[in-house]
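Only one protein chain is missing; all other protein chains are in place.
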Amino acid sequence: MGKAFGAVAGVGAVASLYAMKRSWDPLPSVKAAGFTTLDMSQYKENELVVEKWRGKPIFVLKQSKEMLESYDKNMSQITGKSTAEMDKKRLIKVGDDYFLICVGLCTHLGCIPGYNPDEKSFLCACHGGMYDDTGMVTKSPPPRGLDIPPFKVDGMKVVLGETSPEYEKMLADGITLKV
Amino acid sequence: MAHFTKATSLHDWLNQRLGIDTLNRVLATEYWIPKNINFLWAMGMILAITFGLLLISGIFLLMYYQPNIDLAFDSVNYTIMQEVGYGWLWRHVHGVAASVVFLIIYIHMFTGIYYGSYKKGREMIWISGMLLFVAFSAEAFSGYMLPWGQMSYWAGMVITNLFSMGGLHLDGLVEWIRGDYVPAQAFLNRFFMLHVLLIPLAIIGLIGLHFGALRIPHVNNQDGEEIDFDAEAKKYLAGDKANSKVIRFMNDFLAKDMMVVGIFLILFFYLVFYHYDFAMDPVNFDPANGLKTPTHIYPEWYFLWSYEILRPFSTNVGLIAFAFAQVIFFLLPFLDRSPNAVPASRRGLFKYWFWAMLIDMIILTAMGKVPPEGIFSAIGFYAAITFIGLWIALPFITKFEKKV
Partner (left out) sequence: MKELFILVVVTVFTLVTYYLVEPFAHSQMHKHVESEGFTYKDLPALTKKGDATRGKDLVMGAGACAGCHSIEVAGLPAPMDPVTAAQSYGVNPPDLSNAGVVFDAKFLAALIKNPAHALMLEHKYNEKSGKSYPMPQFYGAGGDMDQEVADMVAYLQSIAVPQEKLTPNMAFETACGRCHAVHYPYALDGEIHAPWTQIGEKPTFKHKQDELAFETKVLDYQDALTKYLGTLPPDLSMYIRSRGEHYIKTFMEDPQAYLKGTAMPRVGVTAEAADKVIEHLENVGDSKRHKREEIGKYVMIYIIIFAIFAILWKKEVWRDLH
C-alpha cells in the first residue's frame, strides 16, 4: 500500500512538472511579436543595413550588377556550369533586384561580422572568419554560410518569420539551417 | 581518516561517505514519536507541505514578477495571471496557501497551548515556534506589498506608520523604513528583497531550530504522559509493536501525517480553484493610488486580532497594547506557573482560561474587520481589555493550580 500511495503521489508530481514546464515557455506576446516586415524599396546597392528580427540583427544587402556578375563567375568556376545557368541560390529576388537577407551572427560562435563595402566581404573580428557578399564562407572557422531567416516575399515587402516555398527550397537544398 | 573499502553497491558507496543508513535511522526509522496522539499532531507536517507549496509557487511567480511601482500590478494581474502558462495557478496556490498557512499555524499553536506542549523542557520548541510565527507574519506582510494594489499600498502606509511610535513622532524612522516619504519604489524594492530572500532564509533556519528543539524533549502526547522513550523503543524493536508506547516516524507516523495531509489538500485545492476571494482581497485588484484611500481598510484575517487590540485605544495606549499582544505569547511558558504539563481539560481554571482566550481572539478577529462603529467598537474594546486581562490573570490562576 505504501508503494501504491507513493505511485499516486508520483503521478501528481509529474503532472505538476508539466505545469512548471509550461510556465517556462515563451509568452504568447513574445511569440506574436516574432514577425518583422521589411520594405525592400528603401535599400541602396552595396550598402549594408542592419534590421532586427526576434532580437537578432538581420543583414540586408542589396546586390549591385557588378556583385551579381562576380557571383555568377565564382559559382560557374565551382560548378563548371556557364554563368547564364546560375541561379542565385542564397539571394532573395524582390521585384527585379536581388538581396542578401541573413541573420547577422557568425555561424561559428555568434559574434556580429562587419561589412567592408570595398572588399565586398564580411569579417568576423572574434575569430577571423570571413564571408563574401552573398554570405558564403571564404575563410574558416565558420562551419557554414550566414543563416537565412524564414521569409516570405509579398510584392515589394518581405515578411521575416513567415515561411514560403522559396524558403522551404533553401532549407531542402541545405543552403541554410533552420533558425 | 576513516577507512574506506571498495564499495559493493551505490548504496554502500554513499553510505561509507555520507552515512545514509545512520541518517535514515536517526531522522526517520528510529525517530520515536508517541503513539497516543491525534490528528492535531499532523499540523506540523501540513505546515511543512504548505511551506513547500509556497516556495514552489513563489519560484514561478518570481520569474515574471517586476518589482517596479509602474509595472508590478500589471506583471501580476496580466503577465502572470493571463499570459504565463499556469501562472494563474501559481498565483492562486501562493495566495491561498499564504492565508491557509496561518489557519494551520493557529491550530498548531492552540494545540500546543491546550496540551501544555510548551512546558517541562519544551520551552524552546514554543519559542522557536513563536519566532516562526513572527517570521511568517513578516513574510505575509512583505508579500502583500508586491502586487502593488490599493490594499498593498495602504497596508504599507498604515503598518509602517506604526513605527513612528505614536507620541514619540519617530517620523525619521518611518522614512528610513520606507526609503521615501511614502511607500514608493525604494519601499517596494526592499520589501521584495525581504520577501524573496531574507525572510525565507530566516524561516528555513528557524524551521531547522524548531525541529532541532524537538529532539531532546521529544514530541508531547495526548495525555501529557512522561514516556521512557528508550525502553519503549526497545519494546517496539523487539517486535511488541502493539504494546509499545512509541512508533517510528517513518512509516508509522508519516502514514498518519499523510492521511491528514491528503484530507487537508482536498480543502486546500477546493479553495484554490473555487473559493479564492477570501485570500485574495478584491480591493487589491485596484492598482495602488496614493491619493485615494479605499473605503474600508483592514489587514488580512490572521492579523485582525492584534489590529483590533490597537484600534479601540488612543494612539499611544493602542501602540502599547499592540506591542503587548505581539510579545506576550512568547512568554507563555514562563507566565504559566503550574507544574502540570497535561491537557487543559484536567487543569482547573486553566481550562476556562484556554477557551476564553480562544473565543476572545475570535471576537477580536471579527471586530477587527467590521467598521469600527457603534456596537462593534464597544465589543472590540471589551474584547481587547479581556485579552490583556486574561494574560495578567494567567500567572495567578496557574500558580494556585493543584498538582495533577
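As written, the chain order gives the labels A and B, with residue 1 at the start of each chain.
The rule is simple: a contact is a pair of C-beta atoms (placed from the backbone, for glycine too) under 8 Å apart; a residue touches a chain by one contact, two chains touch by 3 or more.
Because the structure is a prediction, the values reported are computed rather than measured.
**Student:** With the missing chain put back, one of B:54, B:81 or B:135 would touch it. Which one?
**Tutor:** B:81
**Student:** Looking at the full complex, which residue from B:7, B:168, B:231 or B:263 touches the chain that isn't shown here?
**Tutor:** The missing chain is touched by B:263.
**Student:** Go through chain B and note every residue touching the omitted chain.
**Tutor:** 35, 38-40, 74, 77-78, 81-82, 88-89, 92, 103, 107, 241-242, 247, 251-252, 255-256, 258-259, 261-263, 265-266, 269-270, 272-274, 278, 282-287, 295-296, 298, 301, 304, 358, 362, 365-366, 369-371, 376
**Student:** Under the stated touch rule, tell me which residues of chain A contact the chain that is not displayed.
**Tutor:** 1-2, 4-5, 8-9, 11-12, 15, 28-29, 32
What we mean here is this: only the chains that are shown with their structure count from here on.
**Student:** Quick check: how many Å separate the C-alpha centres of chain A and chain B?
**Tutor:** Centre-to-centre distance between chain A and chain B: 55 Å.
**Student:** How about chain A: which of its residues touch chain B in the complex?
**Tutor:** Residues 2, 5, 19-20, 22-25, 27-29 of chain A touch chain B in their complex.
**Student:** In the complex formed with chain A, which residues of chain B make contact?
**Tutor:** Touch list, chain B to chain A: 60, 63, 79, 83-87, 89-90, 251, 255, 258.
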